[in-house]
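Encoded as structure tokens, the structure appears first; notes follow it.
The complex appears here without one of its protein chains, the remainder shown in place.
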Amino acid sequence: MMPFIVEWLWSDALVWLLVVAAIGFALYTRRHPHLRAPWARVARSASGMAAATVLAAFVLVGLMDSLHYRAALPQQGGKTAYATEVRSLLDRVLEPLRLTREKTYSAPLATHLYAKETVQLQDGTEARVFPRLRHGGAHLKDPQADWCLDVAMKAFRGLTFGLLLWFVVAIGICAAVARGRDAGIEMVWRDAWAGRTEVPWRAVFCALGLLCILIGPVAALAPYYHVLGTDKVGQDVLYQALKSIRTGLVIGTLATLVMLPFALVLGLMAGYFKGWVDDLIQYLYTTLSSIPGVLLIAAAVLMMQVYIENHAELFPTTEIRADVRLLALCVILGVTSWTGLCRLLRGEALKLREMEYIQAAHAFGVSHWRVMMRHITPNVMHIVMIALVMDFSGLVLAEAVLSYVGVGVDPSMISFGTMINSARLEMAREPMVWWSLAAAFVFMLTLVLAANLFADAVRDAFDPRLIVGGRS
Amino acid sequence: MTRIRPGSFLPILALTLVLILALTAGCGGSAWNNPYPAADAGANILYSSFSERPKHLDPVQSYAENEFAFIANIYQPPLQYHYLKRPYELIPFGATEVPKPVYLDAAGKPLPDSAPAERVAYSEYVIRIKPGVKYQPHPAFAVDESGRPRYLALTAADLRGIDTLGDFRYTGTRELEAADYVHQIKRLAHPRLHSPILQLMGEYVVGLKELADELIKVAAKLPEGAAVDLAPYAVSGVRIIDRHSYAVRVRGKYPQFAYWLAMPFFAPVPPEADRFYDQPGMAKKNITLDWYPVGTGPYMLTVNNPNRQMVLERNPNYRGETYPAEGEPGDAAAGLLADAGKPLPFIDKVVFSLEKEQIPYWNKFLQGYYDASGIGSDTFDQAVQFGGQGDITLTEDMVKRGIRLQTSLATSVFYLGFNMLDPLVGAAAGERARKLRLAVSIAVDQEEFISIFRNGRGVPSHGPIPPGIFGYRDADAAGINPEVYEWRNGQPQRKSIEQAKKLLAEAGYPNGRDAKTGQPLLLHLDTTSSGADSKARLDWYINQFAKLGVQLVIRATDFNRLQDKLRRGTAQLYFLGWNADYPDPENFLFLLHGAQGRAQTQGENASNYKNAEFDQLFDRMKHMTNGPERQAIIDRMVTLLRHDAPWVWSYFPKDYTLHHGWVFNRKPNQMANNGLKYQRLDPALRAQRRREWNPPLLWPLALIVVALVLSAVPAVAAFRRRERRTATAGQR
Partner (left out) sequence: MTAYITRRLIYGLFVLVGVNVFTFALFFFVNSPDDMARAQLGAKRVTPEAVAKWKHERGYDKPLFLNEKSTGVAKLTDTVFFEKSAKLFVFEFGASDQGRNIGYDISTRMWPSLAVQLPAFIIGLLVYISFALLMAFFRATYLDFWGVVLCVLMMSISGLFYIIGGQFVFGKLWNLVPISGYDTGFDAIKFLALPVLIGVISGIGSSARWYRTIFLEEISKDYVRTARAKGLSETRVLFRHVLQNAMIPILTGVVVVIPLLFMGALITESFFGIPGLGSYTIDAISQQDFAIVRVMVFLGSVLYIIGLILTDISYTLVDPRVRFS
């Protein structure tokens, strides 16, 4: 028997398809110098590379959270049964965070609950005290005396380890670069820090260093404390923030991707064929874009709910239901945002079809489809690329707002939107519970900021004059 | 610098903003953040809120707590609940006394009060109303010099320039008559109004159902847009005796009818009002009875802008009611009897503001802009603390502000229901399913739920009847639910999770796995998820089931879908709650009566629970008067329920409310919604406190302006430098 079976959720499949496509695209690009050139320009942007480093960390977390499995249950009667809960690799790694649930709120790194509780004292009387946490700082004998030193020691150890890791990775990068250039590692290292390398490795090292400095102590403290505190039902906030990353990434990428084929085909057809095809397609996207987005999304999400309810047998577990709803949200977000891209592609196709080489192709009797596939599509890919990265941050932000309105992701799914939505009431508490909101704020800001900076770099490299998207 | 640079725009903007604010809010000495007009600062106005706009204010349609909060103060049904006394007691309101039913046999002959229920074919209630009661001023009653009604034959031209009821210049009034009460009973059968109690009352009030059927036919024949005139029709069981009395005939013995008489469904509505509002063109301007009530009660609705504000003002024609002179023991000490004998109401005006979000509401309460507030679980620790002996007191901060706390047990019950039609957990699976249900009942730790989500504002329930209602038994050695609890150390203790696991194993699911197939057990919970708390709540439930090794699948859905599933009987587990209509155990036990099965009869028994013995006992208990015999039957019924466990008995909520020191005579009353008239205010104290609590902090604003100006300095320097350089560069 297998210790687990892999469970492919729909969004997982799409995410990994995207990864495979991205790798394929990268390999293809490597072999074509004219495609490589703009990417080389991206690689020369300091802010872009630093942002890419941070994004890579987020993507790593998101990918780990996109490998789902169901664990085998202990044997019973010779047959193997598998748990119904679907867990991801990230859940497995973060098990110490997921399972160490407290009763209710506790502050970051706290050893005691944030709310008083009535407990029975030894002499039989009752008192209201802050009880010790079940897990956070449970290894301390006398929290008051030991806490400070313990946290400092663990943080320091984590920091050291983080710096060590950083050094190893940085040296590794230098070594790789050195091999490519046939130079000494030391030389590359010095060049990198002096800013003399073509790729701004200094920015990458700085971003990487910052990440390691943060991750090291957190990783060292996390098994013993709730580094970002716990929420109302005692779940670790750090765990939730990390789980939110996948939701954000999936929405940010898949929403554009699922509608990409439509936008591409329709936009190019409109621009290429002109005439009634153009009129029809223009009519289609004017109609769609004139419908207020939120209302369209609300209606579609409610519709999806009806479908799920009526076909409950297709969606046996909470995770699958949530996943389907997430995908539906992606599709509908895509529907509301593809029109802009479609318009741009149409304009570009209009320009391209008048080019001499296209006219020449026509003269040689090349079929329309072939012309579109071979000659036009490759020449608009930069617009698609830019739209993809520029839309990303807007979509992540949109998710939070939609969840507030109640038409966002499934309530059982952890996302930035659901985190903010449940944390917004905590601001009114006295003493204030700030850590859930702060965690959502910081993680979201970092993700969106990195995405924005990276998008800027990509746009500048591909087509600095193109203004994409009206979403603000 | 002579020219205004664009960069200096921001500080200027901030400055003007400050100036405008200072001008508008600063004058009059009231605080900057006062959301009300400064002129009202010292007025005798109570400030309250509503979170959702009321759907109906028509007394035959309205059936929701938030709607009753308004109309219970406007309309005057025959009876009301005593404000102070507990247990709840009916006293006359529109009537002169609480009517005693006269029992009649099938032939219409009177029977003695002691007659057995089977022989009683009808009960007749004769209701005498107080003479001299006047309606609130309203245009429907306005008459011109010659005594003809002014506004009952309006044309489209007359309605020009009229957008709200207040735009009618003239108003009038007239005396309340018994005929108005009878008119309202007819309105229950109105084909265009959808009274939620028509079905139920149709079974009891003689002739009501027949009238409803007849009126549907009448309405179908009318041309589109034409109003249905009720005047020519009558309910055969309701008759007007004279100007000030009328009689209602009810099928069988139905002692609960008196409670219905205390609800707005039986309040008087003048036929003029229907004639007035039915005129063409009114509905288009949203001038309907559903929107502008006409009553004889202590208050009248003068502003109805549910997007922002609803205002109740004292009805100038309301007379004759005084503050009660007696109450529960302890009321005198609490100062609740100080105003005894004084005429009601005390407060001139009540302003309800729309407040959807909890945070602004709570903050405004602390700033003194709302006079009373509930306590949410997020604001609990700030307001309330537990004393050494587990008693509840306000926190120091609250005490310093002069805030007072009141607690009361709500007459509601919350439960996690099993659908008894479900093949896995329902009746079909017999004893196996019963053990499974019990195991779940034990595993879901209500005590923890109450402590996390309600901060202890609730009592774990041991049965369906909440405290304060006849038939409730305290959870003492004899009163606990022995299926889920055991009596240890002088208090009820939830059975251990091991015992629950044992039950689960006996049910055929050792460790949450099917003994035969080894498949893990899946249970499905259908629920609406709304509010910021819902995710935490659902996570908590999943964990409770996980203690048994059972996986709970949450099917989050919207309200419509949930209702639909319950109706079709396809849900497995679900949450619901019930608020008492009236303080009688029948109103709770009927939720599990077989004949009320949701899937078969669209009744209120959403669990579709059916137990022959229970149903039989229910029919007997229904029309008994409270006494040891009724208690014995109820005890037996509750024992049956505990054994079958169709619900996970969850909790009875406890309401905590806070009010400021300038509000007097507040006492929570779960049955009555017309408490406004008893309350009194000290507006001078409130005005003073508001000033003390809300000093505007100006230094941060000044700091921002200074920071902006300072940040402009290097910009200016750079600007100068650049200006010079480009100028020279240009000349080169």
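Some observations on this one:
Order of writing sets the chain letters: A and B. Residues in each chain are counted from 1.
In this text, a residue touches a chain if its C-beta (ideal position, glycine included) is under 8 Å from a C-beta of that chain, and two chains touch if they have at least 3 such contacts.
Keep in mind that this is a model prediction, so the values were computed, not measured.
For the chain left out of this panel, the touching residue among A:71, A:294 or A:350 is A:294.
Within the complete assembly, B:308 is the residue of B:119, B:243 or B:308 that touches the hidden chain. If you put the hidden chain back, the residue from B:332, B:354 or B:685 that touches it is B:354. The residue from A:260, A:350 or A:427 that touches the chain not shown here is A:427.
Residues of chain A in touch with the missing chain: 283, 286-287, 289-292, 294-296, 298-300, 302-303, 306, 393, 397, 400-401, 404-407, 416, 420, 424, 427, 437, 441, 444-445, 448-449, 452-453, 456, 465, 467, 472.
For chain B, the list of residues touching the undisplayed chain reads 6-7, 9-10, 13, 17, 20-21, 24-25, 31-35, 37, 53, 55, 63-64, 163, 191-192, 194, 196-200, 216, 283-286, 288, 290-291, 305, 307-308, 353-357, 359-360, 363-364, 367, 369, 558-560, 563-564, 602, 604, 694-697, 700-701, 714-715, 718-719, 722-723, 726-727, 729-731.
The criterion applied here is as follows: only the chains that are shown with their structure count from here on.
Chain contact summary for the complex, chain A toward chain B: residues 73, 76-77, 79-81, 83-85, 101, 103-104, 115-118, 125-128, 231-233, 235, 302, 305-306, 309, 312, 316-318, 321, 406, 410-412, 418, 421-431. Interface of chain B with chain A (complex): residues 358-359, 362-363, 376, 378-379, 381-382, 385-390, 448, 451-452, 510-511, 513, 515, 517-520, 522, 524, 529-530, 532-540, 543, 551, 553-558, 561, 565.
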